[in-house]
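With one protein chain held back, the other chains of the complex are shown just where they sit.
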Amino acid sequence: MKLITAIVQPTILQTVQVALAQYGVTGMTVSEASGFARQRGHTEVYRGTEYTIDFISKARIEVLATDEKADRIVQVICDAARTGSVGDGKVWVSTLDQVVRIRTSETGDDAI
Amino acid sequence: MKLITAIVQPTILQTVQVALAQYGVTGMTVSEASGFARQRGHTEVYRGTEYTIDFISKARIEVLATDEKADRIVQVICDAARTGSVGDGKVWVSTLDQVVRIRTSETGDDAI
Amino acid sequence: MKLITAIVQPTILQTVQVALAQYGVTGMTVSEASGFARQRGHTEVYRGTEYTIDFISKARIEVLATDEKADRIVQVICDAARTGSVGDGKVWVSTLDQVVRIRTSETGDDAI
Amino acid sequence: MTILELNTGDTAWVLISAALVLLMTPALAFFYGGMVRSKSVLNMMMMSIVTMGIVSILWVLFGFSMSFGNSWHGFVGNPLQFAGMKGTFDTLVGPEGHQIPLLVFVGFQAAFAIIAVALVSGAVADRMKFSAWIVFATLWAVLVYFPAAHWVFAFDGFVAERGGWIANQVKAFDFAGGTAIHINAGAAALVLALVLGKRLGFGTKPMRPHNLTLVMLGAGLLWFGWFGFNAGSALGANGLAGLAWINTLVATAGAMLAWLVVEKVRDGHPTSLGAASGIVAGLVAITPACATVTPLGAIAIGALAGIACPLALSLKTRFGYDDALDVVGVHLVGGLVGTLAIGLFAKGSLTGGVAGLFYGGGFEQLGRQAIGAFAVMAYSGLVTLLIALAIKYTIGLRVSTDDEVSGVDITEHAENGYDFSRVGYSSYRVQQTLVIPAAPVSPVDFETTDAPARIKEEVK
Amino acid sequence: MTILELNTGDTAWVLISAALVLLMTPALAFFYGGMVRSKSVLNMMMMSIVTMGIVSILWVLFGFSMSFGNSWHGFVGNPLQFAGMKGTFDTLVGPEGHQIPLLVFVGFQAAFAIIAVALVSGAVADRMKFSAWIVFATLWAVLVYFPAAHWVFAFDGFVAERGGWIANQVKAFDFAGGTAIHINAGAAALVLALVLGKRLGFGTKPMRPHNLTLVMLGAGLLWFGWFGFNAGSALGANGLAGLAWINTLVATAGAMLAWLVVEKVRDGHPTSLGAASGIVAGLVAITPACATVTPLGAIAIGALAGIACPLALSLKTRFGYDDALDVVGVHLVGGLVGTLAIGLFAKGSLTGGVAGLFYGGGFEQLGRQAIGAFAVMAYSGLVTLLIALAIKYTIGLRVSTDDEVSGVDITEHAENGYDFSRVGYSSYRVQQTLVIPAAPVSPVDFETTDAPARIKEEVK
Partner (left out) sequence: MTILELNTGDTAWVLISAALVLLMTPALAFFYGGMVRSKSVLNMMMMSIVTMGIVSILWVLFGFSMSFGNSWHGFVGNPLQFAGMKGTFDTLVGPEGHQIPLLVFVGFQAAFAIIAVALVSGAVADRMKFSAWIVFATLWAVLVYFPAAHWVFAFDGFVAERGGWIANQVKAFDFAGGTAIHINAGAAALVLALVLGKRLGFGTKPMRPHNLTLVMLGAGLLWFGWFGFNAGSALGANGLAGLAWINTLVATAGAMLAWLVVEKVRDGHPTSLGAASGIVAGLVAITPACATVTPLGAIAIGALAGIACPLALSLKTRFGYDDALDVVGVHLVGGLVGTLAIGLFAKGSLTGGVAGLFYGGGFEQLGRQAIGAFAVMAYSGLVTLLIALAIKYTIGLRVSTDDEVSGVDITEHAENGYDFSRVGYSSYRVQQTLVIPAAPVSPVDFETTDAPARIKEEVK
């Protein structure tokens, strides 16, 4: 079983969600994050004091997937989230030892 | 060393915390997340415009554990978090290469 | 490829960011978390009702790194984040199967 | 009477006072709204806001008439006398040379009626059906508040020939409504909380106020509005209004400081919720007394309320009722402190001769005050019980457990108080509830769309 | 005229009413600000706030004179007559025995001018250049509002000898500004929204109000301030003010309840945004009518607005214009309901004989009301179109797509509305924009620092 984590633009989340749902992914977990990287932050000024805010709002998507589907899901996410501009984000995949669905205690691929 | 990640109902967090503490887990990290899955979201209406909000508030719990304790901790979390209704959430386990306690620079199982 | 996750004091984030940038890390993702561990929480009182708040604000930093750089990055984070008091936090490292830069579809070390 | 006799200065003061008192109900909505968890802030505010709608309408239809129409045995005014405001145009009330239009008085008292009802809602936070609140507010206004206001505020010969029994027979002092409003609402809150039952998790789960700046905003606006409430009750711009103004300032100051001292001693820290609560407790306590005591007496009354109220809050844990936002502890207890304290602190030179115990007046006035206070309390408790039970066994008082866990904002109002997130949590469907269906716009239905690419463009 | 003839009571009432009306513009800023997404709350508020600055200055320079100076054919006042407030000192206006200083009237009307302009901003949320708004507000005040106010508010012989055509020739009733303010702003909002174009994602992306407590705060303060708007328009503390006060209460109550009923029936839930919107709709509708109808008539007018406005909201989806915060649906529609309803509900005994259709007065007054309403609507629409196009093809009306996605708070104002995070998101540089550069302080420049250890100490 794999865990796919994607950091994407916050405004693109809806697109990714729809794309994943269409591909057949039935669940995902999203949280808020701030990224610092190539994409330039912005400047704020309060009473003449200038702050450079390097951290930019991002959405963090986590999807559990079976081994065979993982690659395709990464593909779907990348396709949906790509706008071509700096800041589009990253996707990474890691291997899990175990997944459990709390409600039913199912484990492994059944739990996804 | 293992990392156990659990997505649970936000209101059940206290129960899980107590259960883990009683089992002997001394630390955990919690953050806010929103899940989209089988559990139905809700509808909001603003001035006659209807929005279907699919994402539901969840709490995300991360626990570091030694290899031997990991299975039992998953068990404890599942027992504490199970209500039997859709939306109870997921738990997954992954293997870590390294853990460091920042304060003391201890590494490995000692750092947990 | 490795994923380094660090839970640090929220006020130390700027220091860690600067240290990482100086070491040559070009990107990171930060989110908010709450930790429960050895560090004592605080007490709040509302109209005579006392609440013990065990969860303490933490910043969660994630850094993608190539295998060779990972150890050194852990070192940099620990050095920057260490104050010597309880609550300094944890760092852990896991191995990734894949990393993709969404914008360019680069994969592997190139994507970091 | 002719328009020439109208005193414009007095009228100006009552007009603005009426607006000040009206502002107190939104203020109450913020005060209460900030104290609940963020999942029920809107419902909490809506109970106050919808009350403004309901009671205003009732008031002009027949409520004013029930309160100030000619009395039926001192118990209730003739509901038809001023029904629909008939007979109120071009009429003046008040002492010679200081008359104001009757309609201005109607407006001023309307604001009192509104807030009396809204106060009760603090007890039922997080768990009452909104429809049940609407029914409750309507019935309670008609059956409890309008009569009680008649007892206390309707003086013989002011609006109608004969007025209420507490004002005219018992002759208890209640300048601005300690009995008819605060004791009344506090007693109702107690009974309603008992019938309704506790919030899920009461006593075990943390229920922190979600926004203390909102609480403080409410307290600040309440204090501001209360100058209209108390000093406006002089019904003219005169020395009595000035005295009420000062007393409203210093009693509140005294109560706030006393509450903070109690907290410091008992809990270790003076809190902002304590300061806000102390402000309200002081305002409540000085309400009945503001024209009958000196500023020093007002400080004493405020301090008493600032000590008694925080101590009383633990009653709810002791007796196991869940008066969520402490309407009992603040309004019932504060109202009793203020109403009874008049019997102690009333100064003869201010009251036309009647002095309280500490000013050599004996126990007589204290007795009158006690009769007034307990009569209202008993009546309110009893009728509220009947109303609450009637609703409970018909449409039901309480939302389902699931709804309470989800939060009443979403389940009762289909809304979310706040959305600060930069992550645009998406939705499958954004749809107009159409009204003019001639040429239906097609809602974007993502379930039937076929390609992510297309969607991406649309939702950009 | 000497100072002795001044009526202090009437003056006091208009002074405080002026302050109440002024408060309405910040209130509007909160009402509007809470409704947008959190990334543009500051810009939304700033459009109202900066309007307070611009219009105040224009008003004393020549705006008051354009509105109340001696009339040029009933169309506009002489802009020089009171330019820079000359000739307004030591002058009184009003009927004998009830005179108030002209300067007080200037202040009262200033607050009207401000809010009329600010109202328009609701249509352009999230996407208008701040500089374009400043230009628009200036031009619109001068070319549209000042003349329209002259038409409606300048009665012959009150301030200057000759006044505006609607007030004096058409004799449409508009007590407090249903035409000059609400219909006027609503028509302008419609046109400006059309020229400006839709928000990105309109109709497909969720755009939830980000802070409904702020919306409710705005609505509460608006209601409070509106007593000055309506009852203050009596320009004295008298029975007329009392009637306007009561009508302002009950029409609003009626509209709020009606709106909630519409929502309950149509959408399934009564919402807090609906209550807040209903409050404003009711206030708008009763504005022109508050002195010419009975309280029962006011309830009816309120209820009409509370039904018509929520139904009208779907027009924007139907016709595809993006009036973001529904200025058209609330102010144009509400203003029309109120202005025309006078032709139905006007009561002869209150208007000096002129009765509406339902009170046996025939269609005549209804016709007059319609002329007034549509004249203002047409004029406002047309001139707004010219102004909007002029700006569009010179400095441009709209921010770039990137800026709109990022949010106008950051791109137009370099600010962020809220920062509740405990995580001190860091920044490389915190730098003072220096002004007095004698001995420059060295900003901490982390890019040149050499060791994390050193930094750690500094940023501790």
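Per-chain residue numbering starts at 1, and chain names A, B, C, D and E are given in the order in which the chains are listed.
The definition used in the following text is that a residue touches a chain if its C-beta (ideal position, glycine included) is under 8 Å from a C-beta of that chain, and two chains touch if they have at least 3 such contacts.
These figures come from a predicted structure and were not determined experimentally.
Engineer: Could you tell me which shown chains are touched by the chain that is not displayed?
Structural biologist: Counting the whole assembly, the omitted chain is in touch with A, B, C, D, E.
Engineer: Which is it among B:30, B:70 or B:112 that touches the chain not included here?
Structural biologist: Of the candidates B:30, B:70 or B:112, B:30 is in touch with the missing chain.
Engineer: To test your reading of the contact rule: which positions on chain B touch the chain that is missing from view?
Structural biologist: 10-15, 17-19, 22, 30, 32, 57, 59, 76, 79-80
Engineer: Considering the whole complex, not just the chains shown, which residues of chain E touch the missing one?
Structural biologist: Residue positions of chain E that touch the missing chain: 3, 6-13, 15-16, 18-19, 22-23, 26-27, 29-30, 33, 41-42, 45-46, 49-50, 52-54, 56-57, 60, 84-85, 89-90, 100-104, 106-107, 110, 130, 211, 214, 217, 237, 412-422, 424-427, 430, 432-436, 438-439, 441, 444, 458-460.
Engineer: Given the full complex, what residues of chain A touch the hidden partner chain?
Structural biologist: Counting over the whole complex, chain A touches the hidden chain at residues 44-51, 53.
As a convention for this text, only the chains that are shown with their structure count from here on.
Engineer: Would you pick out the chains that touch chain C and also touch chain D?
Structural biologist: Common neighbours, chain C/chain D: A, B, E.
Engineer: Between chain B and chain C, which partner chains are common?
Structural biologist: The shared contacts of chain B and chain C, listed by label, come to A, D, E.
Engineer: Tell me which of A-E, A-D or B-E has the interface of C-D again, with more than half the contact pairs shared?
Structural biologist: B-E
Engineer: Busiest chain-chain interface by contact pairs, anyone?
Structural biologist: Highest contact count among chain pairs: D-E.
Engineer: What whole-number Å value describes the gap between the mean CA coordinates of chain C and chain E?
Structural biologist: 48
Engineer: Whole-Å distance, chain B centre to chain D centre, using C-alpha means?
Structural biologist: 43
Engineer: Round to the nearest whole Å and give the separation of the Cα centres of chain D and chain E.
Structural biologist: Each chain reduced to its C-alpha mean, chain D and chain E end up 30 Å apart.
Engineer: Of all residues in chain E, which are in touch with two or more distinct other chains?
Structural biologist: Within chain E, the residues that touch at least two other chains are 205-206, 208-209, 266-269, 271, 273, 310, 313-314, 317, 425-428.
Engineer: Which chain B residues reach two or more other chains?
Structural biologist: Those would be 31-32, 34, 44-46, 48-51, 53-55, 94-95.
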